[in-house]
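What follows is subunit A.
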Amino acid sequence: MATLNSNIPAGPLASKWESYKFNTKLINPANKRKYKIIVVGAGLAGSSASATLAELGYEVHNFVFHDSPRRAHSVAAQGGINAAKNYQNDGDSVHRLFYDTIKGGDFRAREANVHRLAEVSVNIIDQCAAQGVPFAREYGGLLDNRSFGGAQVSRTFYARGQTGQQLLLGAYSALNKMIGAGAVKSYTHSEMLDLVVVEGHAKGIVVRNLQTGAITKHNADAVVLATGGYGNVYNLSTYARGANVTASWRAYKRGACFGNPCYTQIHPTCIPVSGDYQSKLTLMSESLRNDGRVWAPKKKEDCKKAPKDIEEGDRDYYLERMYSAFGNLAPRDIASRAAKTVCDEGRGVGETGLGVYLDFSAAIERLGEGKVRERYGNLFAMYHEITNEDAYKTPMRIYPAVHYTMGGLWVDYNLMSNVPGLFVLGEANFSDHGANRLGASALMQGLSDGYFVLPATISGYLASQNPGKRPATDKAEFKQAEENVEALTNQLLGNKGKRTPASFHKALGTLMWDYCGMARTKAGLERGIKLISELREEYWKNVMVSGEGNEWNQSLENAGRIGDFIELGELMCRDALHREESCGGHFREEYQYTPDDPETKQGIVNPGDVKRRDDAFAYVAGWEYAGSPAKAPILNKEPLVYEEVHMSTRSYK
Partner candidate 1 sequence: MSIVSGILNSSLGKKYIMAGTGALLFAFVIAHLVGNLQVFGPPELINNYAHFLQSKPLMVWGARIGLLVIVGLHVWSAVQLSVANRAARPVSYHDTEPYGSTWQSRYMLVSGLVIAAFIAYHLAHFTALLPGINGVGDFSKLKTELHGEEARDVYGMMILGFQVWWVALFYMVAQALLFIHLSHGLAAMFQSFGLRDHVWWPRIQIFAKAASIAIFIGYALIPATIYLRVVGTDYAEKVKHSMVESAAPTKPASKETH
Partner candidate 2 sequence: MKVKLKVWRQKSRNTPGEFRTYESPGLNENMSFLEMLDVVNEDIANRGEDPIAFDHDCREGICGTCSCVINGKPHGPHKGVATCQTYMRSFRDGDTIVVEPWRAAAFPIIKDLVVDRSAFDRIQHAGGFISVRTGAAPDANSIPVSKENSDLAMDAAQCIGCGACVAACKNASAMLFVAAKVSHLGLLPQGQPERYKRVKAMVAQMDTEGFGSCTVTGSCEAVCPKEISLDFIARMNRDYGLALLKGEPKKIAGGVAG
């Protein structure tokens, strides 16, 4: 059994981070350069961490599987980044951002981490502005804000619809500065395929060069994973096609616990699926819900009609009806589930029946087409490019799609996993978003972890390590990990199977969406586990990988990643099965409010809203590998203790 000690510092919540920083061990500037740190990934968290650690004086080695650090999928975030700056004087504060995030996460996040995130948020904006991130500005030259994702205050900073891109390019520029200075060594087209653990500590990684196929060993005093989320386990998602769980998964197989894997976010405003060839779902920024009205026909028979032929009275603006206070801006998990409910009732629109309308006619009437074009022109153009429909004339069709995974490798307050020396940042860790992430919070967390948190917490661990005794790469553990990677590669290439990796990925995606998607049941999850384990067995017998190991081989790359996804899928189902409650992005049909519940009668919640069970499930599930994919993993628990906030029913009515 692993020990999941959160290592939350003592003291009042608001001063924990300050006192932590004072009490943590520091490393003498002259000694820092003796420490070598591996950072895997170069999204917001990985780039910012690599740059900042190098600025502090550590020797940093950064690894990405992309051709350039700038390609990481943080680049695709559209909406914005939250920060408790209160530039709008609308009552925002660190405490309010903290509270909104805890509540938004449905009381399944760690209080101390979230408070620290809210505190650091203000520094992020300063840092990014100083780097030259061209945030939107007002005519006076000061920064503009908008309200985003249902927040009651305007605390979101943005750069047109490309905030993630601009923040990533900012972090990438910081990384470039340090690469140029020789302080960071950058390895591109280099995919981490194993973690090396020596005497219980993470001391290195094994990497495959995607251009040449060369497998190399790299040692370090600490290993940092900033390798993103695992939403591609569903095959269809808003993730980049290359996004994968492999680095995290290989660390899991080396003993790192996987926290809350079943917490996935389904984003309500994506373009619906149009066919089985589809490789990617495209997100339409949540900001569209600021002016668009979501509706579906009241009557099933209207579904195939053109939307303009459906009378106003026959339209069901269901979010406005169900959540009068938030209306179309209801949080993501709620809006997604409501769309699913409507479609399950047979009231979905479009060819597949899996879609609802997002209608701008009222906004165009109120603001004029010019204003709407100014606000959302690029999104409307993107929608037109994909669907060949003009959203100025006819409502957009949207449907929820997998967008973010709140779960990830378990970390303590230091962002260190239960394997000492292994740190996990950004979406790859489980920590700050609980069971549901609020809009514009992912960018905040990635940069907070990379720029401010890890650089402060890693010294505590490094101070306990002697860089002079760093294990060399000829040590047995390195050789064993290298052989492990080579064996896996050879197994995939030597398999004389009949099915392509992509066909397995599609099959896995369908199983995950059906049994571990927006609504989950005990029976469904049990069936999912059975079918996925069968798929896993078939995979290793029947997968067909073309080409050779010593060349650029995308088939081989995918095969390794999909093999890991299949195992992860099973774990997600197990986590979802064990968590007999509904919370945030995890919805178990057995646990929802019914019309008879007192909370429903009091009008706090709607029937069908998630029913949390704080008495039994107020903990983080940290799953531990049992030595074989076929063996049931071991469940470890980190109880969630709320010192400051009271766990209440999450109501958005």
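Criterion applied: all candidates are chains of the complex that A comes from, given by their letters.
The working rule: a contact is a pair of C-beta atoms (placed from the backbone, for glycine too) under 8 Å apart; a residue touches a chain by one contact, two chains touch by 3 or more; residues count from 1.
On a predicted model such as this, the values are computed, not experimentally measured, just so you know.
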item	value
Numbered candidate touching subunit A, per complex, among 1 or 2	2
Residues of subunit A defined as touching candidate 2 within the complex	48, 51-52, 55, 66-71, 73, 75-76, 85, 87, 123, 125-132, 134-143, 159-160, 162, 165-166, 169, 172-174, 176-177, 179-180, 186, 188, 211, 238, 240-242, 274-275, 277-280, 282-283, 382, 385-388, 451-452, 455, 500, 502-503, 544, 546-547, 551-552, 554-555
